[in-house]
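Here it is, the structure, as structure tokens.
The complex appears here without one of its protein chains, the remainder shown in place.
Up next is chain A:
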Amino acid sequence: MRVVIAEDLALLREGLVQLLTAHDFEVIEAVDNGPAMLRALLTHRPDVAIVDVRLPPTFTDEGLQAAVQARAQVPGLPILVLSQHVEQIYARELLSDQNGGVGYLLKDRVFDVRRFVDMVKQVASGGTVMDPKVISELMIKHDTETSPVHSLTEREREVLGLMAEGRSNAAIAARMFFSEKAVSKHTNSIFSKLGLAASGDDNRRVLAVLAYLNAEAQVPPPRTTAS
């Protein structure tokens, strides 16, 4: 599997290259700035790119911007964005094209190498992977009295979180020590409670859940109009 890496800190860049090479990825280019990343993405069209949000020359959200730009030119180009911090607004921007093949993770997730490699492959195959922190913040945001999320059981919430992270029923079953059948019972219940159409396609399922969680919280109209 051909990979492009964009990370400005040499230590981390080398670490990623080493880790991915050891897991049978072919790193075709490792760059250290935004413009080079965009060029590499557009010339190589890799199976997946792993990029840092903050890159030279501006040290702002260069990497994220380049990712969004590359995906605008090559729809669905698989990109996994890594960052030292997660922001809901960045997640929203990455998800906005609804094309899949996108991931947004804290750099810490690299620690669990097996899971990380899985997630890279998932993104490469057009899947969507969101950091558990993004999901948990979204769940908290929705956990109000009036939201349907509030009516989910503890177990269902756990399944919903894992689903939003981009895991398949089989992966969720393995993680929670359930049978796959039990997991699909939970997912059906979640989809009916949230009023979403169930889908057999894993990626469509993740996108539906994320779109639901990303929508503005369901609240009655304000009493007064704030000016």
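By definition in this document, a residue touches a chain if its C-beta (ideal position, glycine included) is under 8 Å from a C-beta of that chain, and two chains touch if they have at least 3 such contacts; residues count from 1.
Simple rule for what comes next: contacts and distances are computed from a predicted model.
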(message) Name the omitted chain as UniProt records it, choosing among "Heme lyase CcmF/NrfE family subunit", "histidine kinase", "Amino acid/amide ABC transporter membrane protein 2 (HAAT family)" or "Chemotaxis protein CheW".
(response) "histidine kinase"
(message) Can you say which of A:T43, A:T144 or A:N188 touches the chain missing from this structure?
(response) A:T144
(request) Identify the residues of chain A touching the omitted chain, counting contacts across the whole complex. (result) 53-54, 59-61, 84-85, 87-90, 92, 106-108, 111-112, 137, 140-141, 144, 216-217, 219-224, 226-227
